[in-house]
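What you see is the complex with one protein chain gone and the rest in place.
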Amino acid sequence: MNTLWEFLSMSDANVRFVTIGSILLAASSAVVGCFTVLRKRALVGDAVAHAVLPGVCLAFLFTGEKNPLLLLLGSFVTGWLSLVLIDVIRANSRIKEDTAIGLVLSVFFGIGILFLTSIQHSGNENQSGLDKFLFGSAAALVGQDLITFGAVALLLLLSVLLLYKEFKLLSFDPAYARTIGLPVKGLELLLTTLTVLAVVVGIQSVGVVLMSAMLITPAAAARFWTDRLGVMVLLAAAMSSLCGAAGAFVSFTAPAMPTGPWIVMLLSLLAIFSFVLAPKKGILARYLLQRRIRRQMTRENILKTLFHLGEATGEYGHSYSKQQILERRQKPLLQMKNSLHTLRRKGLIKKSREGWALTEAGKKEAQRVVRLHRLWELYLTEYLHVASDHVHEDAETIEHVLTPELEKRLEELLHYPTADPHHTQIPQQP
Amino acid sequence: MIQHVKDPVLEVHDLTVSYQRKPVLWDVDLTLPSQALVGIIGPNGAGKSTLIKAIMGLLPLNSGFVELFGKSLEEVRKRVSYVPQRESVDWDFPASALDVAMMGTYGQLGLFRRPGAREKKLAMEALEKVGMQDFAQRQISQLSGGQQQRVFLARALAQDADLYLMDEPFAGVDIATETAIIQLLRQMREAGKTVVVVHHDLQSAQDYFDWVILLNMRLIASGPTDETLTPALLEKTYGGRLTELSRVSELLHKKNFPIRETKPTRK
Partner (left out) sequence: MNIDAFWIIFTGSLVAICCSLLGCFLILRRMAMVGDAISHAVLPGIVLAFLFSGSREVWTMLIGAAALGVACTFLIEFFHKKAGVQADASIGVTFTWLFALGIILISVYAGKVDLDQDCVLYGEIAYVPLDLWFTESGRNLGPRTVWIIGGVLLILVLFISFFYKQLYLTSFDSAFAAAIGISTTLWYYLLMSAVSLTTVAAFESVGAILVVALMVGPPATAYLLTDDLKKMLLLSSGLGIIASAAGFYLALWLNGSVAGAISAVIGVQFTLAFVFSPSHGIIARNRKGLAAPRMAEATVEPVL
């Protein structure tokens, strides 16, 4: 607990720098990642991330030191090169995009590993720490490195802020963007450059292997909470920053732990949480909506059945037992008991010793549903030429979804009919 | 104008199919006679391909069922052949025309048997029927669009079925190929087969088909060509969609409504 307090209070200047640095790196890759994902190029980011490794090693091999600017330059060059190669392969052979990505990714990474192991075995003392690029280590971000990478991250965020509207259009509809005179090629080039830069700075905290998660996961998670790009970008940045700070904490308390995997693990859990629990788009929300619809259908079906029972005798206030209601139906009623109680609470039916009966309000509601059912049946026979013995099943569902506006429209089309295809009366609007 | 026949080769009963929770075909009821060339006609997005995919069991049904030769698809699969749209496959695939034609025999082979000399002979015969015997060893990407379509037909012929369902076999082929294909389809009809073709050219439909199905999200007509290709029915087919139907489709999609309360059962 003390460690957490020590970390949160940020009394140690070193901790403060590392944390702020991690947040900046995480946020910048999340922001750029949103555009990457929306443009359906998520896995290309993975290729760039892996392709950065040989650049880092080459920069070290040429200079013999770990100058952050040079390492950044080296990784930038090979990151870009990997993208160009993917394009060249795709455009000049019958190799498809996924194969081109997988090939470039693994070959670049393999070459990087060859260099890295070769450097490690060479006995050069400066090299220690190069392997931090594999899984990242926020704690290793100090002094000069931090300032360099932090500055790049800020630059990234600023560019996106300035060109937000252009990037938005580019991700949504590049063809339209071109017609209104935006320099689409230039913007694409810039966005690509920003992605490579985001990868290059992001690997400081999560490493080469898991970098693609920093681009993809926050964006995929944020997409579930909103339909607005601006909100999505902010949310992605916030989630990512939170996890970045947590990564810095892990790095701070347990230096032996790889930072990258922890950040990615937290981000992934956040994403899965979003997939399941986000309002409206989440799996749970959609399941609940389905259930609500099913229940509403059952309730309307009960009312309808009571109405049908009454129709035969003309006595709509009569009570029927559960058994009698079920016998009248061709299909079973799910959750009947619950629905009966809900209907009573709403004052649509009442309970007596003999069973259940429609109230006046209930009869009105039942009439509405029966009316929609019969209107739709008529519509199907008149306009779709469906045989009259086939329309019932269709109308069983559609009666629950028709709006008053559609109801009116159907009435007009069918010239205010009074009977359905089975020559039963269509109840009129009260 | 929906005509039904006795002892149909194909019966579609109250069929509703949806894509991404939106119904694209509503309550289709039709029967087809045997030994006929049948055209499915309608505007883009009318559900023509959807209909034959649903018949082949490639899409889940929301309601209704399909019977072929009075039986379910599982029982008579070997008597039915399906020709997908040409664009649905990757023609860069490492395969020769003969390889593709040979695929038509796979259904008869069962789980373990590998195609042998007999299958090769069947495939070669099929290629001959479509005039592609000289291209048997040619890699499929080196064939023209018309030739690729012929190879697809050869594959179907190698299946030796009784009912053929073809998705746009005339799309993107030259006149010579189109003539050759229609000749072939006529021969198949003479041999007692039934061929159902998704088609979008009204002009040629009159000459090609004995029976026409007009479709636009719902079935508009199904019957002998002279009686179905009338100005009035065509006007109904191409004169735009039924707005109410589209609206209800939208509503079902937006409100996440089930298309049907219960799963379809066969009778």
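Order of writing sets the labels: A and B. Residues in every chain begin at 1.
The criterion applied here is as follows: a contact is a pair of C-beta atoms (placed from the backbone, for glycine too) under 8 Å apart; a residue touches a chain by one contact, two chains touch by 3 or more.
Computed from a predicted model, the values in this text were never measured in an experiment.
K.L.:
Looking at the full complex, which residue from A:21, A:112 or A:150 touches the chain that isn't shown here?
P.N.:
In the complete complex, the chain left out is touched by residue A:112.
K.L.:
For the chain that's not shown, point to the residue among B:5, B:89 or B:251 touching it.
P.N.:
Result: among the candidates, B:89 touches the missing chain.
K.L.:
May I ask which residue of A:84, A:231 or A:361 touches the chain that does not appear here?
P.N.:
The missing chain is touched by A:84.
K.L.:
Touching the absent chain: which residues on subunit A qualify?
P.N.:
Residues in contact with the chain left out: 36-37, 39-46, 48, 50, 83-84, 86-99, 101-103, 105-118, 121-122, 131, 134-135, 185, 188-189, 191-192, 195-196, 209-210, 212-213, 215-217, 219-220, 223-224, 256-258, 260-262, 264-265, 268, 271-272, 275-276, 281-283.
K.L.:
For the chain that got dropped from the picture, name the residues of subunit B it touches.
P.N.:
Residues 53, 56-58, 74, 77, 80-82, 84, 88-90, 93-96, 99-100, 103, 106-107, 109, 111-112, 114-115, 139, 141, 155, 159 of subunit B touch the chain that is not shown.
Assume only the chains that are shown with their structure count from here on.
K.L.:
Nearest whole angstrom, what separates the Cα centre of subunit A from the Cα centre of subunit B?
P.N.:
37
K.L.:
Which of the residues in subunit B come into contact with subunit A in the complex?
P.N.:
1-2, 14, 16, 26-27, 29, 63, 92, 141, 218-220, 242, 244-245, 247-248, 251-252, 255-262
K.L.:
Taking the touch rule as given, give the residues of subunit A at its contact with subunit B in the complex, in rising order.
P.N.:
94, 286, 289-290, 293-294, 297, 331, 379-380, 383-387, 390-391, 393-394, 396-398, 400-403, 406, 409-410, 413
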